[in-house]
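One protein chain omitted, others in place.
Chains: A and B, in written order; residue numbering restarts at 1 for each.
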Amino acid sequence: MSEETSILPAYIPPKARSLFEPHRLFLMAVFAVIIFCAAWFMRWDWLPRYGGRLAYGVWQTLVMLFWSSIVGFLLAVPIGLVQVTGPRPLAWLAKGFCSIIRGTPLLLQLWLLYYGLGSVFSQYPELKSSFLWPYLRQAWPYGFVTLMISFAAYEGEVMRGAFAGVPRGELEAARAFGMGRFTMFRRIWLPRAIHRALPTLAGETVLQLKSTPLVATITVIDVYAIISRVRQDTFLTYEPLLLLALIYLCLTGILVAAFRFLESRIPTREA
Amino acid sequence: MKTIIKTVALAIVLGTAALGVAQAQEVKVGFAAEPYPPFTSPDASGKWVGWEVDFMDAICAEAKLKCVITPVAWDGIIPALTTKKIDMIIGSMSITDERLKTIDFSDKYYNTPTGVIGQKTDKFEATPAGLKGKIIGVQVSTIHQDYATKYFGPGAAEIKEYQTQDEANQDLAAGRVDAVQADSIALDAFLKSDAGKCCDLKGYVKDDPAILGQGVGVGLRKGEADLKTKINAAIKTIRSNGTYEKFSKKYFTFDVYGK
Partner (left out) sequence: MPSGLELLSLSPPGWGGVMLAGLAASLQLAVGGYLLGLLIGIGGAFGKLYGGPILRDLLEVYTTVIRAVPELVLILLLYYAGTDAVSQLFLLVGLPAVDISGLAAGIFVIGVVQGAYSTEVLRGAIKAVPPGQIEAARAYGMSPLQALRRVTLPAMLPYAIPGLANLWMIATKDTALLAVVGFSELTLVTRQAAGSTKAYMTFFLAAGALYLLVTLVSNIIIALIERHARRGMPRTG
């Protein structure tokens, strides 16, 4: 087997070096001037009017990110597992699922689910009287499901590698201790695999964060949608988008810091 | 190794070729990159067809301009104009005071009332009282969005904003919104289509010229008086020499120019 090639070149935080080298101070001064110019010469008078809505949008983005990642990860575990040890048909099914999701653009999947299913629904009027309809007529379930599926497919591929990479000896030792298959899975295999997958999790979650604004194209209100609203109300080209970039930059930074904290809490002693 | 260098060299050549600069004499006409029948919609051969395409051909011929259709996303069409990605907008864009702060317009070239449609089984009127508690679909950054937000917003359950008119219509057919507010001609085209069988016109909204504007004009960059004069003259000419009437007859049984 060749080396696992599916790991995405995700965000890797820069190494911390001394911030106070002379050229750094110079660069910081230059950036400060640029930021000052941007604040001074561009139009920001719209900001107070949208402050509340922006905060709400950021919250929606984070909620979307959090739940789609958690549920996606829970799905990724069986998807990874059946590819390593499951029966052939199930393994093929999981592999096919991963290939299809990873081989097509997320935007297309989103539109297929929302507008494609929407066109199917209009053919079945009886659906509208069912108890599911209040959910099916909203946009966020489609955004959530698409994001969740995408996370499951990408992380499923990582989990496959992680399950396969747990040393045989550890599993044999567990068996020798008289553990049943399920106990062995619960106590040894799964925790060891998750431990191995953890370093990629930060990167995958950042990628997931960067995918969330796509749901705005199917009328879900997130921070991107609020900024689109600002763009349309004010006809400004750059200012709202620059603010949006800054917001995502901060969110990514917080996410990476949170994962670093999490990883520091878990003892590592990788062979 | 030689092959790699050759590949890289080829890549550079191809890259610069792709960045090649087009002729500056052309006028790039921005269309909303979406089906908006009967005004502008792409057909199965990739060409744009509709009333506004005929209108564009007529005024460009009259003003002796070489016009090239450039599809742009509707919600970015004004930034595209101001950053010179396109030179004018022919996209059923109404002349409003709000837009006039950022861009310029030619004289109006058509004007039609605004309508509201809904499911046939659902009886209501196109008034704030009738739309109370309904979910209303509108296209983003349109006069309809502004109007619906102001008049129906307080009573309605939700104003849903769609990137394209077509998607708002689609969601009405799918039952995800209860009503759609838009230009009455565009709605009429939808109601006549297969997908529009579900729905009918609930009525026209009460006019508010401050929001709904004074008709549809060609969007232009500010400070391009030359082009504006040419376009205005061309509109006047095709109105008076019968060209306007001739191509309009293909689409409408009434005068779209309005009052």
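The working rule: a contact is a pair of C-beta atoms (placed from the backbone, for glycine too) under 8 Å apart; a residue touches a chain by one contact, two chains touch by 3 or more.
Just so you know, these numbers come straight off a predicted model, no measurement behind them.
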Identified contact with the non-displayed chain, of A:50, A:111, A:151 or A:185: A:111
Contact residue for the chain not shown (choose from B:170, B:184, B:232 or B:248): B:170
Chain not shown, touching residues in chain B: 1, 4-5, 8, 11-12, 14-15, 18-24, 26, 28, 32-35, 41-46, 70-74, 76, 79-80, 83-85, 164, 166-167, 170, 193-195
Absent-chain interface as seen on chain A, which is shown: 1-3, 5-14, 21, 23-24, 26-27, 99-100, 102-109, 111-112, 115-116, 118-120, 206, 209-214, 217, 224, 237-238, 241-242, 244-245, 248-249, 252-253
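One rule holds in what follows: only the chains that are shown with their structure count from here on.
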Centre-to-centre distance between chain B and chain A (centres being mean Cα positions), rounded to whole Å: 35
Touch list for chain B against partner chain A, complex: 75, 78-79, 82-83, 99, 101-103, 140-141, 145, 160-163, 167, 170-171, 173-176, 195, 198
Complex interface listing, chain A residues touching chain B: 115, 118-119, 121-122, 128, 133, 137-139, 217, 219, 225, 228-229, 231-232, 235, 237
